[in-house]
Each structure stands twice: as C-alpha cells, then as structure tokens.
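Heads up: the structure comes next, in structure tokens.
And then chain A:
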Amino acid sequence: MSPLLLLILLPLAASLLIMIGANPRRTAIVAALLNLVLSVLLFARYDLHAGGWQFLSEWHVLPNLGINLSLGADGLSMTMLLLSTLVTLSALWVAPKIEKREGLYYVCLLFISAGVIGAFSTLDVLFLYSFHELALIPTFILIGVWGSGDRQAAAWKATIYLGGASFVLLIGIISLYLSLPSGMRTFDLRQLDHLALSGTFHPASWIYLLLLVGFGTLVSLFPFHSWAPPAYACAPTPAAMLHSGVLKKFGLYGLIRICLPLFPEAIQQFNALLVLMLIGNILYIGYVTVAQKRLDWTIGYSSVMHMGYIFLGLASLTVMGINGAALLMFAHGLSVAAAFALCGEIRRRTGTLDYSELGGLGKVTPVLGLLFGFAAMASVGLPGFANFAGEILVFFGATVSSIYGPLMVVAIIIGVWGVVVSAIYMLRAYRHIFWGPIAQRWESLTDIAPTAKWSVILLLVPLMIAGFYPQIILNMVGTILPR
Partner candidate 1 sequence: MPTLANYLLASGILFAVGLGGVMLRRSIIIIFMSLEIMLNAANLALIAFSRYGLVSGHQVFDAQILVFFIITVAAAEVAVGLAIIVSLYRARQTTHVEDLDTLKF
Partner candidate 2 sequence: MNVSTIAWITLSAPILAAALILLVTRKSKPLAAGLAILSALITCAGGWILFSRGATGDFLGFNWVDLGASFQIPIGIALDPLSRTMLVIVTTIAPLVFIYSIGYMKDEEGYWRYFAGLALFLFSMLGIVLANNLVMMFIFWELVGVSSYILIGHYFRKDSAADAAKQAFLVNRIGDFGFMLGILLFWISTGTFSFSALNSSAGVFVQHPTLLGVACVLIFCGTVGKSAQFPLHVWLPNSMEGPTPVSSLLHAATMVAAGVYLLARIFPILSASPGACEVVAWTGAITALGAGILATQQDDIKGILAYSTISQLGYMVTGAGLAVSAALPMFHLFTHAFFKCLLFLTAGSVILGMHHEQNIWKMGGLLKKMPVTFITYCCGMLALSGCPFFSGHYSKDLIMACSWEHHRGIFWVVVIAAGLTPFYMTRQAMVVFFGKARTEHSEHAHESPLVMIIPLILLAIPAVCAGYAPVEHFFFHEIGSLAEPEVPSFVPTIFMAAFLAGLGLAFLIYRNVEKDPVRIPFLAQRFYIDDLYFWIVRVIQGGFARLCSFIDRWFIDGILVQGSATFIWTIGFALRFLQLGNIQAYAFFFGAGVIGLIYLILNVR
C-alpha cells in the first residue's frame, strides 16, 4: 500500500466511520494524528540526494486517455503535505463544541483534508484538479451552515467565484491536454515535464493565461481576490484555518508544477502583467487591510496581501525567488492558521472582533496574548519565524531579476514597504485588542484552554524551527529546481 494513498484514505475512512456513527471529534483527531505522524515519517525518509519523485504508485483509470491516479511526492509536495497534516490536526483540535450536526462538520473538515492531501500528492493533472474540487465543496457547507455573520452570502460568493475560477482552470487544463500531439496525450506530470524539457512541446500562451487566472483566483491574486475576506471572516475557525492555510497554497502549487516547467516563453511574455497584479496585492490590499477595523477582516485581507510576496518570488524566476516562495508558502500557511485559530478563540470569548470594543485583554488572557503576539510577529516577518526567511529570499531573487526591467525594481520597493505596512496593521490589531486599559465587561474572561493552546503551539513550533534553520525546508524544496 502506497504511503501516500494511505495519507489520502485515512481521512476518508474516518469520514466513513463518522457517518456510520463513531464519535466524530475523536475519530477525526485520531485520523489527523496518524496522518501527521505518517507525513513526518515520510518527510524524514525522503531521500534528499536522489531528489525527484519518490514514494511512487500508480492506478490506471483511463490509460488510453492518459488519466491515471499516479501518486508521488518530491520536495515541494512533501513540504506541502507536512503543512496540510499539521494544519489539519490543529484545525480539528481547535474546533469548538458543535451543537447541530457535529458528524457532518467533521466529515466536511476531513474531506477538505483528504482533498488537499490528494492534490499535493498526485502526479496527474486531472486528479490534481479533482482533488481540489473535493476540497472546495465542503467549505461551502461549512461556511453556510456553521459560519458567522453574513454567512450564506459569503458561502455562495466564495463557492461560485472559486467554482468559476476552477472552470477557467479546467478549460486551461483540457486545452493543454488537447494541444499535445494526439498520440502522446496524457495528464501525467512526469511526461509533460519530459516533453517540455525535450523542447518539442510549445503550448500556446493563452493557455498560460487561463491557468494563471484560474490558479491565481484560487490564491486570491489581485484583482480576483474579493471572495477571500468575507469567506474567511464568516467561516468557522477550522474552515478558515484549512482554507487560508492550505487550500490557498494549492493554486501556487499548481503554478509551480504546471506553468513553470511548461510555459517558459509565455511566462516571460506575461511577467509584467503578473508583476503588476502582485503589486496590487501588496500595496493596494496592504492599505485596504490598514483600513479594517475588525480582526477577522484584517487577517483575511492580510492573507491576500502576503500572497503577493509569494507571487513576487515566482515572478522572479530565480532559484532564490522560487525557493523563497515555497518556504513562504509553508510559513504563511502555518502563521495564518495560527492567527485564525487565536482569532476564533477571541471571538468565542468576547463575541466581537471589533477593535473599538476590545482592549486590554492582555491582563486577563496573557497566554492568548502571548501566542497571538507570536503569530502576529511571524506574519509581520520577524526573524526567528520562517516567514522572514521566505520573504528575504524572495527579495533577493527579485533583485536578481530586477536588472531586466524597472517594473521589478518598483515591485521590490513596494514589497519591502509592504513589510512596514503589515507591521502597521498587525501591531495596531495587537495594541487594540490586548493592550491598553481593559473594559469592565472583559474583566472576567478566561484564558485560553489547553487544547487550543497546544494546537496553536503545534503550528508555531515548526514555524520557529524553520525560522531558525530554514534549510530544513529549503533542502526539501530545492530538489525541484533542476527540473
């Protein structure tokens, strides 16, 4: 039994058990824990010297069309799998007591987990897409049923928007498939890479645009970002953690996997466009975030903003830039999941996330404040957390490619300024929530419970390990580059 297939099946098996009637929370957490252990083992056993795809397995589905469930992982996939299993366990752990339909809640979360794990471990482009859809639909249910605020509108908007983006993506994928010569049509990534390397395969540029828009919307690239803030603000905490922490990275993963090797000329051609869009992400969304007055909207928008940095790394097309982008994917996933977890904890206690109503919570909830401080500092790009390492590599990578044009220079300047902007809104959030005199009605709040505390620490510890020694991740991720 292929270990990667096991990773995918465990959450699905747990869902089945829950549907039959097992205790939802315990079953889910056990499955997630097993998944985490398995992925850490795989991460450790990945052969760094050999590189390339490992832990391979294959099931033929429609071989004459070139569709097979091929599973395999390389350095980038391993890192993303580790991220997924970490965030899944943390999200399940931090989930509050559910009154209605608890089983369905956990089943949805497990389906999301299975979907992302499948997406990150498959080598077949069509299955990549399908697993993503598997992960997307449960978010609709989660936001619509258990969310807060204007949840149904947010659920509809997010799902239809992302569904539209997936549709564009599907057109792109199928066009890519059809543009292969008819004897060699396949969805297998390995063969596609092989064809690209051999220099015989030149897919059209407009396919790249379709893929960029499709994947980009999934990652909330400006201007296709409007689904993100309301979805995150209204989603229940575990859904927000999984979505922003892991599901978003799928789009970037797809870009790295499919677009980078297969469309070298198209990327060069449209690089200016991508840089303009990511400048929009960093600068424009950065200031939109500054204007927010609620914590959930702030974190949601900040998540959109930080995607700009990852895109900058990708747009730089340099070793440092892409490595930095991958590291930042890992780091951001962990830090934003931790931030949403803590945000959920605050909301549970006070019922509000409005800056003008909160204040001085540091006195009654010191541990919560301390953990949020860590998460905030990570997101701001403080050294000691992996986010800083990723960002600085992105800047260096972008600097290398800046000699090719002034637009990249502008992007770098804006990117470094974005670090200041992110400090502005994060520190403002921290100051308004935890510092200052405490209002009478918050005097009796309880500090964070051990389950929530340890689930956040579960996220912060790898973040700090990677922050102190980013090579752990970089060694992994660097193996994809020769290809």
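A quick word on the picks: all candidates are chains of the complex that A comes from, given by their letters.
Methods note: a contact is a pair of C-beta atoms (placed from the backbone, for glycine too) under 8 Å apart; a residue touches a chain by one contact, two chains touch by 3 or more; residues count from 1.
On a predicted model such as this, the values are computed, not experimentally measured, just so you know.
One candidate among 1 or 2 touches chain A in this complex; it is 2, while the rest do not. Across the complex, chain A meets candidate 2 through its residues 157, 160-161, 223, 225-227, 284-285, 287-292, 319-320, 323, 360, 362-363, 377, 382-384, 388-389, 392-393, 395-396, 399-400, 402-403, 412-413, 416-417, 419-420, 423-424, 427-428, 431, 434-438, 469-471, 474, 478.
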